[in-house]
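Yeah, one chain of the complex is gone here, protein chain that is, but the others are all in their spots.
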Amino acid sequence: MAKIVIDGVEHEVNPDNNLLQECLSLGLDLPYFCWHPSMGSVGACRQCAVMQYRDADDKEGMLVMACMTPAADGAIISIEDEGAKSFRSEVIESLMTSHPHDCPVCEEGGECHLQDMTLMSGHNYRRYDKKKRTHRNQYLGPFVNHEMNRCITCYRCVRFYGDYAGGTDLSAQASHHHVYFGRHEEGVLESEFSGNLVEVCPTGVFTDKAFSENYSRKWDLQTAPSVCVGCSVGCNTSPGERYGSLRRTVNRYNSEVNGYFLCDRGRFGFDFVNNSDRLLEPVQRVDNTGELLADDQVKAFIKEFKADGTIGIGSPRASNESNFALRAMVGEENFYAGYSDVEHESMQVLLDLASDTAFHSPSVREIEMADAVLILGEDVTNVAPRIALALRQSVRNKAKDLADESRIPQWQDSAVRELAQHDLSPLSIISSAVSRLDDVASDRVIESLSVVAAMGHQIANKISASAPKADCSAAHDQVIEKIVEQLKAAKRPLIIAGNSNGSEVIRAAANIARALYDFKDNSAIDLCLLVPEVNSVGMSLMTNAKNPLGAALKKLHDGTAKRVIVLENDLYRRASRAKVDAALTAATKVLVLDQLPTSTTANADVVLPATAFSEHEATYINYEGRAQLSFQVHQCKKQAQPSWRWLCDAEHVDDLVERCCNEVPGLARLREVLPGENPFIAGMKVPRQSHRYSGRTAMTANVNVHEPKQREDKESVMSFSMEGMPAQKDASVHAASWAPKWNSNQSISKFQDEVNGELKQGHPGCLLIERKDSSGSYFKAGSDSIEPSANQLRLVFSYQIFGSDELSARSKPIQARMTDAYIGLSPQDAQKRDLRQGDVATISPLGSP
Amino acid sequence: MVTNPLTKNIDMSRPPLDITAYEANDGYQSVHAIAKGLSPEDVLELVKGSGLKGRGGAGFPTGLKWSFVPRGDNSPKQKYLVVNADEMEPGTFKDRLLMEGDPHLMLEGMIIAAYTIQASKAYIFLRGEYTVSEVVLRNAIKEAYEKGYLGKDILGTGFDFDIIMHTSAGRYICGEETALLNALEGKRANPRAKPPFPQVSGLWGKPTIVNNVETLCNLPGILTYGIDWYQGLAKGNDHGTKLFGVSGKVKTPGCWELPLGLPIRELLEGYAGGMQDGLELRGFLPGGGSTDFMLPEHLDITLDYDEIAKVGSRLATGTMIVLDDKTCPVGMVGNLMKFFAHESCGFCTPCRDGLPWVDQIFRDFENGEGSEKDLQILHDHVTYLGPGRTFCALAPGATAPLGSGLKYFKEDFEKHITEKRCSYKH
Partner (left out) sequence: MVCIRRGIKAGTALLHCGDGNISPADFSGLIEVEKSATQTTSRGIGNLIVSDFHEEEINS
C-alpha cells in the first residue's frame, strides 16, 4: 500500500493504480470521460486534471491528468485547487463549443455522464458564439442510434468496439474537431456487443434504438435487479418498465459475472415480454377454440391433475421455483427433464463432473484470467456470448506480463497494447466451423465432429499417459503437440466445451482437464462446460437421471401416464414431431403453462398463462452452478401468474426457495441468494421507482380519475412505488444505479469497494455446487460410429446469437437480425448437389433421431 | 580544416555528389573507422562527448537520448532507427536542403546511429511533398548498398543494416516522434503518452530512436574529425554548426550553415541581407512557427539555445520567419493558428476544440468582427493550451506565436477591434 495526500488528507492507496482510480475508489468526485474501468486510461479528454505538488514546499504545483499518473507513494495532489478546477471547467467549455442544445430531446438526458460532469465542473455560461461543427449520422442497424453532433470525442466507443470487443467496423475518422466515429459505410454494426456502445458513450451519440420506439426517461422507469434469461451465463441486468411494458435493459454490474457489459441478445432480447400474443388468460381448448376459464374451473382442473397418473415435464428456461413446484406436485419420480434426450445424457455427464474436485467451473471474471485456452467444439460467441467477450480479454494476459516486465502500468492501455503488438496468450479452437473468435486464436483447426473429439482425447493422452488415446490422423500431430505444451506451461489453463452437439466432446474436454490435474499435481483445473439455457443446470439438479423426456413421451403414448403438465416448454423443440404428436394425442389431458403461444400450447387442453421473467421473482442457476436472484420488475398482466403459483399453495417465493433447499440435494444453499434479513433502514422497503418518478396518478386518469390504490408487493423487500429507502448498503437489491451528482451508469463506482472491484456488500450470486472428491476417472474415448457415406453429411448444430434462443427470438429487435434456418455446406458438397449460395434446400434426417 | 561539415558537398546548381565523389571528400570515413575497431559503446562515448544536441527543435543531447536504449542479451533483439524527415514546421526548410543537396551525408549518419544502438533496420519517414528528396535518397541508398555500406555484415563488422524509405501521406503531427511511429505502423497519427519512451517501446513496441535529419548529418564529422574539432567549431555553450534559415521579406532569404553562437543580427542583416527596401523589421519567430516572437531589440542576442530561451523564446529549428512592418501581425498569427488548428490530430480536448475556436476568432478579426470578448478568449487560450495541459506539444507550440503576438502587437489587435477592419489591407 502507498500513502498519498489529497487536499491535505492522507489516504492509503494501491500504487499499481492510477490517481483517478484511487480517487473514485475513495468516493471522491473527480470528473473524467475517456477513462473506463474495463478499458484503462488513455489521457485524451484531459477532464481529470488535478494539481500535483513536488513536495510540501511546492506552492505552485503542476497540472497532471489523474488517469495517467500512478498513485505513487508520497504523491501530493489537490482536486479542489482553483487552477485545477478552472482548467477542468475550461475543458467542459471546449467540449461544449459544438455540443448541440439537445438535452430536452436527447435520450441520454437524465443518465448522461456529460451532464453530470458539466455540473460537476462548474461551467455554466456559453462564451462560444461561432458556428458549431456538425456531422451527418449513419444508419447502424436496428439496435443503435447514431447522433454525431453530440460527440465529445472521448474515443470510448472505438476503444470498446475495436480494442475491447474486437469489432472491425467502427472507426475514428478525420481529425481536429471533425473527428468522426462511424462505420466505413452505413450498415448494421457487426459486433455481437454493439449494444454496449449505448452505455459506454458518455453522451447521446449512441443510444438504444429499440428503446427509442417507446422512450421514457430513466427516472420514470420502474426497475429491479434482474437476471438475463437469454443464455446460461446469467448476466445481471436492470430492466426498466413503464406503462406496463418493458422498455429497455441495461447492464447491472456484477464483479464475477458480466462486469460492465452485456451481449446484444440480452440487451435487446426482452421485448417478447411485451408481445401482443402473450398468453394472459387461462384457456381451455374446446373444438379448436379457446374458452376462458374462471378461477374455480382452473382450481378444478388443477385438482384433477393432482391425481395419480400425472407426469410433469420441467423446463430449462423456467425458474427453480416453478420447476420445483411442478416436481412437488407430481412427485419426484414423475418429474421429467424438459430438454432433449441427447441433452439429458450430456447433462448427466456434466453433473458428475461438477462434483469432481479435479475441476473448477470458472466465473466469467476467472475466465479473463486464463493464460492458455482450448475451446473444443463449441461456438462460444453464439452460445454464451459474454464468455466470448471475456476470452478476448484473457488472450491479453501475455500483453500484461510483457507490460509488467517493462514496468508499464496495466492501466496505461495504449502502451500495453503497443508493447505486445500481436503477441497474445494462446487460444486454440478445434471445432467444425469458423467462429467469430478466430481472429484472436493462435491455432485453429476445423474438423468433423468425431475428429474434434478424437483430437481432444489425443491432447489429454499427451498430457498424461493415463488418459486414453484416440484414433487421430497424423495430420494434426503438430498442432496437438503445440497445444499440449501451451496448456502444460500455463499458470491457469482453461478448457471450454459445451453440449450443443452431444457429450462426446465434453468427455474429451474433461479428460484434458483431468490430465492437466494429474500433471499439475492436484490443483483444480478450470473446466467451463456450456449449456444453452438460463436454468438448464437448475432443472437438471431437480431431475432424476432416469427421467429423460423420451421416457415421459413413451409413458404418455402407451398410456402408463394419463395426464401431463408441461411447464414453460415447447416440446416440439425438444423431441421429434412424431413422438410429441403421438404423446400429446394419446394423453387424456394436457396442461401447459407458458408465456407465449407455441406448437405445444396449440395442442394443450388447458393453457395457463405464466408470467415472464420480469414479472416474477425467481432464482436461476448458471453454467457455473451460481444461483442468482432475479426480482420482479413490474406487475404481471391480467391473469398471468408465476407458474408455481398455479401449481402449489406457497405464498412467497421464499417459501419455495426454502423447500428447494430442504428437498433438492444440489440446492441446499439456495437460500443464500435471498437478501439479508435487515439491511434496510427502519424497515422501509426498497423502491423500484426513483424519487423523480412522475405521472403516477396521471397514468391511469384516462381510465379512472381516482387515485389508484398503491400496489403492494407482499413478496419481496421491494415496493412498487417511490417510497422507501434505496438500498445503500445491500447492493443485491440495487437495480438502476444512481448517486447524488452521478445520474448515469458511472455512478456504480460509488457502490463498489474499489472501481472494477466487488460491490460493497453485493451478492454476486451463490455458488451452489460443492465438489466432493476427485475419484472420477478418465472417460473412454468413444468411437464415433457415425461416418457419412457418399451422399450423406454429418450434422453439426450451429447456434446463432440471434435466433437460437427461443424467447429472445420472439423479440422484434432480435428478429430484425435473424436469418432463416440454413444449412451450411462446404463448397464441394454444395457443388455436388448443384446448390448455389442462398438456394432453398430440403434436408432429410437419416436414422432414428 | 573543415568548417562547414553539413554543407561542404552541397551546390544547388548541380545534382548531389554520387557516392564516389562523396567518398573522395572524406565520405563514409566514419564507417571505415567503425570497421577498424570502434565498438557501439565507443561511438556512444564520442557522441556524448561531442555535446551534440538534437536539431529537430527540442535540443535534447543526442548521446544521452541514445543511452536510454536497452542493451545486452535481455533487451529485445530487434531495434529500430527512425529518421524524422517529416519537416513540416512552418518556415523550416533546412532538412530539405540537406537531403536534396547531400543525401549520402544523412545515410552515413544513419549508419553511425544505427550501429551505436544496434538497430538492424531503419525507416526514413519522409514528408510526402519532398518528391525530389525521395528520388535523390532512393538513388543514394541504392549506391550505398552496392558499395557495401548497407546490407549484411557491413565492411566485415558483423553489423547488418537495412534502410527502408517511407513517404508520408502528409500531416504535421507526424513530425511528433510518437505520432510518427503510429503513422509508420499504419495507425492513426495520434501521439503516444510518454513514458514509456520510444527507447523502451517504440516502433512496433521495440526499442527505437527517432532522430532528425540534421542531427544525423552532424555525426559523420564528429567521428571523422573528432570531438575537439567539433567543439572548436562554435564559441558559446552549444557545439557544432547548424543550418539557419531566414524567410520573409528580406533581401536574400535562404539557408546557411553557421557555427552556433553568432549574433542574430549577423544572420538577419548579414546573410539574409536585411529587410527589403522600404520595409522595417517588426519582429521574427527565431525557430519556426512554434516559437515566440522576438523583437528588433533582441538582434544582438546570440543564436544559442539558452540565450534565446532567456528572452522567452526558443531556437528550435533555427529557421526564422521575419515579420515586416507592412504585414499585419494579426494576419500572420492568424495564418499560423489556421495551420495549427487544421493540423490538430483531434485526440485531446484543448487542442482539438480550442485551436479551431482561436482560428475562428482570427477569421472574425480579419473580417472586422473582432471583439474585446474574443480578445480575452485568445488570452485565455494561451494559458489553457499550455504545456502539460494537452497530450502533446502541438498546442503549446501554437501558443508561442499566439501569446507573444498578443503581447507585442497588442495595438494591432486593438485596432482591428476599434476600426472593424485590418488596416494593413490595401
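Think of it as A and B in the order they're written, each chain with its own count starting at 1.
Everything that follows uses one rule, which is that contacts are C-beta pairs under 8 Å (C-beta built on N, C-alpha and C of every residue); 3 or more make two chains touch, one makes a residue touch a chain.
All figures in this text were calculated on a predicted structure; none of them were measured in a lab.
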item	value
Visible chains that the absent chain touches, using the contact criterion stated earlier	A
Selected residue (touches chain absent from view) among A:432, A:511 or A:643	A:432
Hidden partner chain, touching residue among A:5, A:351, A:424 or A:825	A:825
Touching residues (missing chain, whole complex) on chain A	188, 190, 340, 342, 432-434, 436, 438, 446-449, 572-577, 786, 788, 791-800, 802-804, 806, 809-810, 817-830, 833-847, 849
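Just so we're on the same page, only the chains that are shown with their structure count from here on.
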item	value
Contacting residues of chain B [partner chain A, same complex]	171, 188, 192-193, 195-196, 200-201, 204-205, 341-350, 352-357, 360-361, 364, 373, 377, 380, 384, 388-391
Complex interface listing, chain A residues touching chain B	42-47, 49, 62-64, 68, 87, 90-91, 94-95, 97-98, 127-128, 130-131, 133, 152-153, 155, 172, 174-179, 406, 408, 412, 414-415, 418-421
